[in-house]
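Have a look at the structure below, then the notes.
Missing here is one protein chain; the remaining ones are kept as they sit in the complex.
And then subunit A:
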């Protein structure tokens, strides 16, 4: 099997593209990221590994704007992310210049996924080692969307999804607990999913909320702490309720 991972343009005998699969491994090692789509709000949350004492945490923004109405979070190789994000930002403006319309979320997702695919079928290059979660509102219909792309270049729309470390547990949680939410409820759902796998606290998660009116807003540490506290309180109350009245019959 070692023979089939040097040049990624080759298939293995059993139909695998090993470089792409190894890229997915890199994603699995990256920080956890979650996205939840509400009726009027879309929330992106990313795990923040504890910042070094001397590091300026403001320079490590993991949720970025691609355009006024589109945002992106990713898991995997951050340097690769910079390249993709830069190309996507150029494409957003280029689209506005040529057709005088902002991009739709699907268009830019398709573009990013297309780039990722190109690098799985070119000579001498390796795939991008990241999966992205792309959120935004359609510029005309105002419909919110959440898309995910991965190193193979596939993409699809989701109601809620997670990628990166422990994404399976987060996705399981979301599958069990997802319901149509709006506003603050959507924020809570996203943070609850993230807290399944991340140490709780505003210092360890970065959350950004996108609304039609205000675009992308990064939540302050204090705001995140407040929501986390709310969630813990709810959890504690649920635990207490479960334990308290067992004999009601």
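Observations on the structure shown:
Note that contacts are C-beta pairs under 8 Å (C-beta built on N, C-alpha and C of every residue); 3 or more make two chains touch, one makes a residue touch a chain; residues count from 1.
We adopt the following convention: contacts and distances are computed from a predicted model.
For the omitted chain of this complex, the UniProt record lists the protein as "Proteasome subunit beta", which is one of "Serine/threonine-protein phosphatase 2A 55 kDa regulatory subunit B", "1-pyrroline-5-carboxylate dehydrogenase", "Protein TRANSPORT INHIBITOR RESPONSE 1" or "Proteasome subunit beta". Set against the missing chain, the residues A:12, A:39, A:57 or A:93 yield one that touches it, A:93.
Mapped onto subunit A, the footprint of the missing chain covers residues 61, 65-67, 86, 89-90, 92-94, 96-97.
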